[in-house]
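One structure is given here, and the rest of the page talks about it.
In this view, the complex is presented without one of its protein chains, the others remaining in place.
Entry: chain A
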């Protein structure tokens, strides 16, 4: 992760001459900046009295199925241009409960830069980014590094509650006799460890199980799910081959080779996928290993700045981060419907229609979940009954949807996916020449997030 922080800085750094030119431009007033943006075909979302906040750069390590443990290696570079560092993570290592601080120190950032860690399940790094936006908008900071990190291959595994209790009592035991009797009380059952599960605390239902029920509720067939998963892998493969996944930086895994590609992209065939058995609801379920996102290690980071500061420092911003919303609903039956609830809400805030959006990047937790969300957004009944609308939201057109693959094919390191979505939107807007992008994601706890991103004038 540390190396990535550095890459963020490096990617943003420009030649001195650029800096002078851009620095000069930064002297110009905000009004002029607005005028410049408005020359584009669509209106800008910039509002008077609201700071323009930009995405300067976004990077990530390749999302790996396993093997990376050394993301926190030290580098000697010290930076003090950043005011604050925020990182999102989901499964916390007890020793590094504020992983953002440890990472920034490990990366050699000035120890004067405060950093904190946020968590909101799969949208943790989204929270990191929007917290950064909040700090900048409030005038507290000008430049913030936000990111996410996850080590799925090294999750903390706890002793059973009985064993923990015994061990804690052992600490307090005063005499040898007490200790021995405590040790003597340890049974085989004490030794079985507690594995962390991707299960809801409130309902004790695993996410895959919930996704399967959600798919069934919306009548999403197994074939539809497999087709969508195949689409994700195919699109990811062609994006990778075409060199579009520019946010990926090479990363040296200690003791192994340098990794510079996502290693989970595996376009297969419908026949192969059709052979898999249901993974959660057996035997009649439809969610399988092939049409679910896979959990990986991975880290991502973005540099967020106020527009003035970015220009003053000589950066060429990639995009404006505009309106965003968080939503939450029933964690049992609507666990993964966050995008359905968030999308209309954020569009309304931004004063945009579905048709205004050029680029959609939705988090693909499960193919069944994406299909269920698309069906929910396309249903008048659902819109009227559950969203309190007069009619349906309308589903995003597939020709604008997750064109460079998604979590199903690239992998899903819980805390790091949000930054990947935002960076991908920025890159796709640049590549495809669109103006508005929409990020939407669901998260455990029945929560969801959506954000509107506007292209920075090129």
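We adopt the following convention: a residue touches a chain if its C-beta (ideal position, glycine included) is under 8 Å from a C-beta of that chain, and two chains touch if they have at least 3 such contacts; residues count from 1.
Following the convention adopted for this analysis, contacts and distances are computed from a predicted model.
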Options "enoyl-CoA hydratase", "Aspartate aminotransferase", "6-phosphofructo-2-kinase/fructose-2,6-biphosphatase 4" or "BolA-like protein 2": UniProt name of the undisplayed chain: "enoyl-CoA hydratase"
Sole contact to the chain not displayed, among A:115, A:334 or A:447: A:334
Sole contact to the chain not displayed, among A:218, A:251, A:294 or A:341: A:218
Chain not shown: contacting residue from A:382, A:414 or A:436: A:382
Residue touching the undisplayed chain, where the options are A:281, A:359 or A:453: A:281
Those residues of chain A which, in the complete complex, touch the missing chain: 201-204, 209, 213-214, 216-219, 281, 283-284, 330, 332-334, 372, 375-376, 379, 381-382, 385-386
